[in-house]
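Some chains omitted; the rest stay in position.
Labels A and B are assigned to the chains in the order they are written; within every chain, residues are numbered from 1.
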Amino acid sequence: MVSNKFFAIVAGIGPATGRSVALRFSESYPVVLLARRPESYNDVVAQINKAGGRAIGISADATDESSLASAFETIKKEFEGLQLAAAIYNVRPNSRPSRKPFLQLTISDDLEPSLIGNIRGLFIFGQKVVPLLLESVDSSPYPPTLVVTGATASIRGSKNWSVIAAGKCGARALTQSLAREFGPQGVHVAHAIIDGGIDVPDAEHANRNDATPDGKISPYGIAESYWNLHTQHKSAFTQEIDLRPFNEHF
Amino acid sequence: MVSNKFFAIVAGIGPATGRSVALRFSESYPVVLLARRPESYNDVVAQINKAGGRAIGISADATDESSLASAFETIKKEFEGLQLAAAIYNVRPNSRPSRKPFLQLTISDDLEPSLIGNIRGLFIFGQKVVPLLLESVDSSPYPPTLVVTGATASIRGSKNWSVIAAGKCGARALTQSLAREFGPQGVHVAHAIIDGGIDVPDAEHANRNDATPDGKISPYGIAESYWNLHTQHKSAFTQEIDLRPFNEHF
């Protein structure tokens, strides 16, 4: 049964994690899917609506204040009367910084996209969703939740990952700080370290965890863990989880 | 529906975590409850059996090789034909080391109980259950799982916590090492950092998450998270989670 009082929002929809998280949360909530381009969410929005859920896709750049503000205007109209129960920040940098030797990196192509996509976007998104999550504390079926998608680079600066790690570690610190500030106010803020390559579902093994090739993370597994984070009782919040394939070396 | 092919074992049953974990896993599996004294498990064993589950309690010292060997003989007879799907190590040191100034501690009263209860017991228990978990890899409904209960002292040596932290950090390292060795063989090994005081359910708020007093961790919340660890897909294993009340300072 999809709620008629609460909704969820997923920022950053690609072929893997964002899409699977939206599908999972759509089993209980109407969902908003934010992505830069409509082709990123069109089919999954259709899939959810066809399956009896409720979904809208909005083209927006979560790292841009006015673009995000405009997206929230649309949400306000479309989901009038609904309160925010869960928000997922899963945005990738616009131009993904290559793993390259430090001296080959540039500010505009490598550093800025990482800082903007990982930190600034989360800052802007956080300032938009935290007030809405706070409003839901007393009424939400589960503690209102903000989940941020991280990676191995969120906890270490490996060789050739310098600007990616700077962005990811910065986002993790920001998330931690929000958890410490808003946890006591009843909002659950969690960070997930995705350690490994993520499988992109296709026709052959779509929506089936058991068919994920060994060594790849199932995005459905990630989505299930995000849902489990959301449904944790407020007396037992997890601030950080790691997720990796059983056979990943770490 | 309780499985007739797989069972779970919980070592260390007290008034809080062990009991709640046993209750949670008993919804799906027959469960073995290990504790030093029968009064620790008698009522919860009765409660599970009365509710249509299947539970046996065994008096054993999980930190003693022959006591544990004898317990596994009993299990073999009682649960003949069943395979092990999940094992929880939740044992407390026999004589809980006090939080005291270092120069007031003794080897026999403080250091040894911590090393034996936290590290040696886990070592002995691990050597017993890992071979059984490995046997279940191909048949178990969820990846066979070993969960170890840790605490804040598992990640830091605070003032006056010296021997507790030594035992807890040692156990965490051992768990991590097992995760790295047995994950690739299909066994999920996870560690939980319980950060905060745990509520002891009583008549007034038994089995109800929502009634846990603020600032205390609900043992049912812990149990739910352990179950969620157990049911993770093998493509997305979590090695470590933290659990704390929403209003815990950290």
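Methods note: a contact is a pair of C-beta atoms (placed from the backbone, for glycine too) under 8 Å apart; a residue touches a chain by one contact, two chains touch by 3 or more.
Note that this is a predicted model, so its numbers are computed, not measured.
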Overall copies of the shared sequence [whole complex; 2 in view]:
4
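What we mean here is this: only the chains that are shown with their structure count from here on.
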Let me have the rounded angstrom distance from the C-alpha centre of chain A over to the C-alpha centre of chain B, please.
31
Taking the complex as given, what residues does chain A use to touch chain B?
143, 180, 183-184, 186, 188, 199, 209-210, 212, 214, 216-218, 220-222, 224-225, 228, 232-250
